[in-house]
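This is the structure I have questions about; it appears just below.
Removed: one protein chain of the complex. Kept in place: all other protein chains.
Right after this comes subunit A.
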Amino acid sequence: MSFGYPPLHAGSKKGITTVNDPLPQTEINLHGLRDALQTGLGSVAKKSTEVHPLELSELLNTDNYDQVRYAMLRSTQGIHAPLRLQMEKFLVEQPSRMSVFPPSHLHLEVLNGKDETIDFEDVLNAPEFWEKSVQAHVLMEKRADMYL
């Protein structure tokens, strides 16, 4: 039984190596079928497997760095140190209000130390310039588990 503890040695097989949501998941609706009305007709281009070498590494970047630090903390200070930090992060990531807009995660940024630095995430493609929009009704339906 795995409790999800941080590994003793960073880079061991227990660390994250794959992406949680593979790409085709976005096209499958709750009945397990391709929903053409929501996601459009299929095309060969969408099934292309050409991936930029940095795409996966950027997606997992924070997780990987965290795993290294947790492993170091576990070996120097004991299992309690990374567990306490992870507990704080878990509590703070919980969505607190029923909103379709993405939460600001201010507390999480303070815990990560991101409130005192600036990074490419704050300059390039900042949330006010996102081209995709969330369908509010679809999102609320998914949250309330009522599908029409």
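Just so it is clear, a contact is a pair of C-beta atoms (placed from the backbone, for glycine too) under 8 Å apart; a residue touches a chain by one contact, two chains touch by 3 or more; residues count from 1.
Basically, contacts and distances are computed from a predicted model.
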- One chain of this complex is missing from the view, so tell me which of "60S ribosomal protein L6", "TBC1 domain family member 19", "Septin-type G domain-containing protein" or "Proteasome subunit beta" is its UniProt name. "Proteasome subunit beta"
- Item | Residues from subunit A at the interface with the omitted partner, ascending | 21, 25-26, 38-39, 45, 48, 50-55, 57-58, 61, 102, 116-127, 130-135, 138-139, 142
